[in-house]
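Here it is, the structure, as structure tokens.
Here the complex is missing one protein chain, while the rest keep their positions.
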Amino acid sequence: MHVSLTPEESAFRDEVRAFFRDEVPRDIHDKQARHIALEPEDQVRFQKILYEKGWAAPNWPVEHGGTGWTLVQKHIFETEMANSNMPRIVPFGLGMVGPVIYSFGNDEQKQRFLPDILQSNVWWCQGYSEPGSGSDLASLKTRAELDGDEYVVNGTKIWTTLAQYADWIFCLVRTSTGTARKQEGISFLLIDMQTPGVSVKPIITIDGSHEVNEVHFENVRVPAANLVGEEGKGWTYGKVLLQHERTGTAGVARTQYRLRQLRDQAGQSVRGSEPLCKDRNFMRRIAAVEVELKALEYTELRTLAAVSAGKAPGAESSILKFKGTELQQAVDELFVEAAGYYALPYVPEQYAPGFPDDQRIGAGTETDSASHYFNFRKASIYGGSNEIQKNIVAKHVLGL
Amino acid sequence: MHVSLTPEESAFRDEVRAFFRDEVPRDIHDKQARHIALEPEDQVRFQKILYEKGWAAPNWPVEHGGTGWTLVQKHIFETEMANSNMPRIVPFGLGMVGPVIYSFGNDEQKQRFLPDILQSNVWWCQGYSEPGSGSDLASLKTRAELDGDEYVVNGTKIWTTLAQYADWIFCLVRTSTGTARKQEGISFLLIDMQTPGVSVKPIITIDGSHEVNEVHFENVRVPAANLVGEEGKGWTYGKVLLQHERTGTAGVARTQYRLRQLRDQAGQSVRGSEPLCKDRNFMRRIAAVEVELKALEYTELRTLAAVSAGKAPGAESSILKFKGTELQQAVDELFVEAAGYYALPYVPEQYAPGFPDDQRIGAGTETDSASHYFNFRKASIYGGSNEIQKNIVAKHVLGL
Amino acid sequence: MDFSLSEFQGMLADSVGKFVDNEYSFARRMANADSSTGYGEDTWASFCELGWTALPFPEADGGLDGGPLETMLLMQQFGRGLVVEPYLANIVLAGGVLCRAANAAQKARWLQPIIAGDLQAALAIAEPQNRYDHAAVETRAVRDGDTWVIDGKKSVVFNGGNADLFVIPAESDGISLFALASDTPGIDVQRYRTVDGSTAADITLSGVRVDDGALLGAAGEGLATFDAVIDDAILAVAAEAVGIMQALTDKTVEYCKNRVQFGVPIGSFQALQHRMVDMLTASEQSYSLLLWATMACADRTDEAKRAVSAIKYQVGTAGKLVGQEAIQLHGGMGMSWEVDVGHYFKRLTVIGQILGNADWHLDRLLD
Partner (left out) sequence: MDFSLSEFQGMLADSVGKFVDNEYSFARRMANADSSTGYGEDTWASFCELGWTALPFPEADGGLDGGPLETMLLMQQFGRGLVVEPYLANIVLAGGVLCRAANAAQKARWLQPIIAGDLQAALAIAEPQNRYDHAAVETRAVRDGDTWVIDGKKSVVFNGGNADLFVIPAESDGISLFALASDTPGIDVQRYRTVDGSTAADITLSGVRVDDGALLGAAGEGLATFDAVIDDAILAVAAEAVGIMQALTDKTVEYCKNRVQFGVPIGSFQALQHRMVDMLTASEQSYSLLLWATMACADRTDEAKRAVSAIKYQVGTAGKLVGQEAIQLHGGMGMSWEVDVGHYFKRLTVIGQILGNADWHLDRLLD
């Protein structure tokens, strides 16, 4: 048992660090540092840089374009990406539908879809939740009825993140009703967003941002060739995907990075005042979250070590999801508290490109803290709410 | 709306304070201060002093020996009793079976039992829980079968506090089986502990003390005259009693008193060291509990005000129970933490009468802190566990 | 000790409650917040008609002689209705200073119009460097002949973008309080919206020159007034927070009774039930402490100062729990701008951040 990196691992870390520092354009670094929202084009540009380097999909099998890295290398990559304050990878293609396609799709689907996902040529979104089926995902009602060699899709998906930019959507749809269990009769379907009958309606969230949407399907005709795997087995595929998603959502390295940013911020004096870092109580709260994050880092490593030893990511990934999001949210709270009165101003325009820094209200990015806090209350709700995760652990880990 | 006391209320407060100071024997004050467990005789002596003054049962109706005090007077009395570090009243007679008898008993029972309860001539204990029925109290199995003018009782009661001193026990027993609801067919029976077939077996708790017992009934013959109220209605009577009990268990004044003791203790230097009160973090934790206690004091006053306005103590009393015990336990924890290493010694003999103070291990009563903490983990379990209280509030207050 | 309401108090609570229930729908609230001023001018006019803008002022000043208890009753209902109008800024804060420190001429000029609804005012509480220590004022007022010259910067002044009048604390051998018309030369106002749907402004004062007519009370002796008004404001927002917590608890329970998942209302799940009980408890405990704190201040007991910090700490911690749980149990609905719950949550968050957060006030309890 060792915590230290081998010389090879250290060299890899240096390579990754230098790559993010030198190969990612300054404007992306700069926008990230100033909390300026990336345009979709920025996002794609960043992901294509990763692709060019061969690092777009560390978790994919090598034959489909993965890196073949060890667990430790993947951990180093994630950590360095966070420490370099890189954008988050838009997960719907590379993290979600990609693995489903290479695991359960046919050869034609693999050839048709995987390269574009790997190269970020196509923007995907995820059609799981419906207005009536939130935590009870399997109760979904969107229907896909086979008509010749096409499915006719009717229904509504909700909370569809970034659907406004999406070229394609992967959906869980009901292909047969009246099954013994509601998990049966669900299929996994890929739908071109340009198909007639697909419409996207924005949902504004409490922070005032437009991230999520309703996606309506009205007699949308989808080629049967877009069915992944077997009809009626979609729930199984979807569950695997959710477990991948949950493992990813722990986001430990990124939360650790944000906590260090908060430490830096707390060390700065405003106009000669005593900096917040002199407030031992506040610093104790930072330290307490830091300890929990370090623990979660090792919980994640242990889980991944088990996965790399051949186990599928199981119910343990649920712990990563709810604990990881709790800690993200704890850090959000600390940012808000650090901002004091400057948590109040709502000035989204000053986080748009081109806004001069010296005209910003508040010091640095203080006024972004409340919006971030409000927006990330979603983290304990989406991807299977934290309550659902606890149900999963109770049932599948504790056997209750 | 006013928080200040009227001149009459202030005078009453002074009278109560002087009474506890001057009329309660020094040896009782002294034992309390030194954490020396009172003998049953001490307890009875104290309660008889209250009786002589006419203050044995502030909550009883005047016609049965109550005081006729206002809500505020009762609050003052409770507070002063706590502030004077008086013993807790043994609740089983005055607080529990007394109210059931004067509410639901017949005249003969009232005449027979109430005076002895009021005068603390008879020691009562409570036979509710059974080995198989803890939180699910209504599943109790102790049987009482009418045979002529006697009930024949068979079964086992558990967690019976201070049964080893008791003259009488009040029990919930099952007088008919196969009822539609298990709450039906339960009766409220008074049993002389000297009756043949009653036996008491000690249970030692994790702190090493003997407070609770198993009470076994083997063909115990109980006169039918000892049935309170109607046969089969015992559950109703028992529930009323539990609500009284829950209101009482908040124990706010006593917890507030203990917290002030802790403040005093934290202010003392050990051999020239910096006293614990210089540790702002520890003092913040004290202050946080203090705020919650003050809030609970007013929650209790609001509840009692509603009661005195004619409402029966309802499900709100459940909040007092679980919150009150949480705060008691929070203070127990703080005492343990204040003791540091001196929480470790287990030296019950130094809290027995006659042990010389200067031979005690640790300063003051530090070494009593862990035992107290361990013992009072019971507080969130007994009287209906805190989980049951939350179920009650969810159902009867929130309508869930 | 007595919890009963006077007849006037009962009528007040009743009338504000009815207004909130019948005249102030969520749609109305959002429309008011979306207007150019960030509040409803019609709504404010109703407040004046109903006498609420006069509530906390002495009869001699044309007020209704209300005290902390009356403000509590009103603000609790305002919380329940998520009232966005600048009662705190205009009446409790700016009005509070004027009422305590202004002379008769100044009251006639500024306080009467406030009561009448003809003037919007704002008190500058914070500066960029002083976090929650409102007394650590670095804005300076220097005597120059017959005039005062004021320089400094004020942060996040509630209602600052709408105000015709600023009340500005400044250091001049002690704190002096100045009433400055917002169009006084040298005042620069950066107006913005706030996350709770309201508005505020950062204010820069550069060589602002005024005469003694702008000075409220004696020079250098304004701190006691400033302190007292801050305490009043803390009680007021605590009452508002209690109203919000009660509303959020009710709305969450209601939602969980109706939202069906897995074939049953989610309110039937025990884990959620216990969490709603915790919400209720936090809300009830806050209400209890509010009663104590407000009565302690009304009766001016020895505990009053501590009580103010205690209630602000309490609503800070309880508000965080209740607000977060309300969102969580509403799931995606709680995240939606279109649904009221998120807006209650945001206002509760803001209340936790202003006038000293929970940590700050717990610390004050140690001294």
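Observations, loosely collected:
Chains here go by letter, A, B and C, matching the order in which they are written, and residues are numbered from 1 within each.
Simple rule for what comes next: a contact is a pair of C-beta atoms (placed from the backbone, for glycine too) under 8 Å apart; a residue touches a chain by one contact, two chains touch by 3 or more.
The shown structure was predicted, so the numbers you read here are calculated from the model rather than taken from an experiment.
Note that of C:Tyr132, C:Phe269, C:Trp292 or C:Trp360, the residue touching the chain absent from this view is C:Phe269. When the full complex is taken into account, the listed residue touching the unshown chain is B:Asp136, out of B:Asp14, B:Asp136 or B:Asp264.
When the whole complex is considered, the residue among B:Arg263, B:Arg377 or B:Lys395 that touches the unshown chain is B:Arg377. Listed here are the chain C residues that touch the chain not shown: 269-274.
Residues touching the missing chain, restricted to chain A, are 1-6, 9, 72, 75, 280, 283-284, 287-288, 290-292, 294-299, 301-302, 305, 319, 323, 387, 390-391, 393-394, 397-400 (touch as defined at the top). Taking the whole complex into account, chain B touches the unshown chain at residues 129, 132-136, 139, 158-159, 203-208, 212, 270-273, 276, 279, 281-282, 333, 336-337, 339-347, 361, 363, 370-371, 373-374, 377-378, 380-381, 385-387, 390.
The definition used in the following text is that only the chains that are shown with their structure count from here on.
Distance between Cα centroids is largest for the pairing of chain C with B.
Averaged Cα coordinates give chain A a centre that lies 38 Å from the centre of chain C.
Averaged C-alpha coordinates give centres for chain B and chain C that are 43 Å from one another. With each centre defined as the average position of its C-alpha atoms, the distance from chain A to chain B rounds to 53 Å.
In chain A, the residues touching two or more other chains are 281. Touching two or more other chains at once are residues 363 of chain C.
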